[in-house]
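Heads up, the thing below is written out as structure tokens.
Let's look at subunit A:
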Amino acid sequence: MLVDLIRSLGRYGLSQISFLGRMGIFFYHMVRGLARAPRKFWPTMRQVLFIGSKSLFVISFTAVFTGMVLGLQGYYTLSRFGAKGMLGAAVALSLIRELGPALAAIMVTGRAGSAMCAEIGIMRIEEQIDALECMAVDPHAYLITPRLLASLIAIPLLTAIFDVVGIFGGYLVGVALLGTNPGAFITGMEKTVEWNDVHMGIVKSLIFSVLVIWICTYKGYFTGVDKGYFGPEEVSRATTEAVVLASVAILVSDYAVTSIML
Partner candidate 1 sequence: MSDSPFIALQKLNSYYGSRQILHEIECTIPRRKITVIMGISGCGKSTLLRHLIGLKPTEAGEMSIEGKDVGTFDESDMRAYRMRMGVLFQGGALFNSLTVAQNVATPLKVHTRLADSTIAIMAAIKLHLVGLTGAADRMPSQLSGGMRKRAGLARALAMDPEILFVDEPSSGLDPITAAGLDDLILELRETLGMTIVVVTHELESAFRIADQMIVMDAGKILVAGAPEEIKSNRDPRVVQFLERRADERRTEDESYMASLLGGRKVECEIEE
Partner candidate 2 sequence: MQFDVQKPQPGRLLVRLEGVLDRNAVPSIRKKLLSAIRKNVSEGGVVSLDLSRAPEMDTAGVALLVEALESVSGCHSKLRLTGLSEKAGRLIRLTRLEQVFGLKDASQSPE
């Protein structure tokens, strides 16, 4: 019994180590593909369009409600301290520093990241990735690099849209519904939000874009490879794993980045 337990623990440990090692090598190949970035212009633009068109609606939608909730909660919390005038600042700061980058990245994971993982997973099970290798085409540079570049462009932009729409949502509830002074809302925001806050949001969204693409394409790329079995159900498994792992990674790294940058 005990031997079995130790053996399975060891096996688990080994598989985790090899997983991390393979992910590291995958990251190296992904970054190395950037050397040929100029030739990737059109494929990258197509991926920007893909990420943007997939996620824009859902991001605006979540953003407006996130802003509205922030406005509502902020109003009642701040009014306890008699600081209703700070509502604009509270909404804007929490969106720009925290919720905008994290939620936008999670939404992109759910919409575009999962689709990428499934697309690349299908390429794996249909031997298309093998075919690329046999054509002497580096599959990392061909498949992953344009997606990485595209997410580095699209996710910060989507984050900016999330912030703006979210602030609008907060304004809607705080000013139009609950009757805060509109001037106080805007000037409070203007006075408190500094370049440092925006900078933090941008850094976060860049880190998240790398994480999303790294994890989602990695999971798709190695669909079924561990089992040596390349059935369609492996694609759905890989996609689920990718979304869960990427979302967790975003939240964990969010904490890490915040603690480093503060």
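For anyone wondering why these and not others, all candidates are chains of the complex that A comes from, given by their letters.
Just so it is clear, contacts are C-beta pairs under 8 Å (C-beta built on N, C-alpha and C of every residue); 3 or more make two chains touch, one makes a residue touch a chain; residues count from 1.
Computed from a prediction, not measured in an experiment: that's the story for all the values here.
Engineer: Using the definition of touch given at the top, pick which of 1 or 2 touches subunit A in this complex.
Structural biologist: 1
Engineer: Mind pulling up the subunit A residues that touch candidate 1 in the complex?
Structural biologist: That would be residues 122-123, 126-128, 130-131, 133-137, 142, 228 of subunit A.
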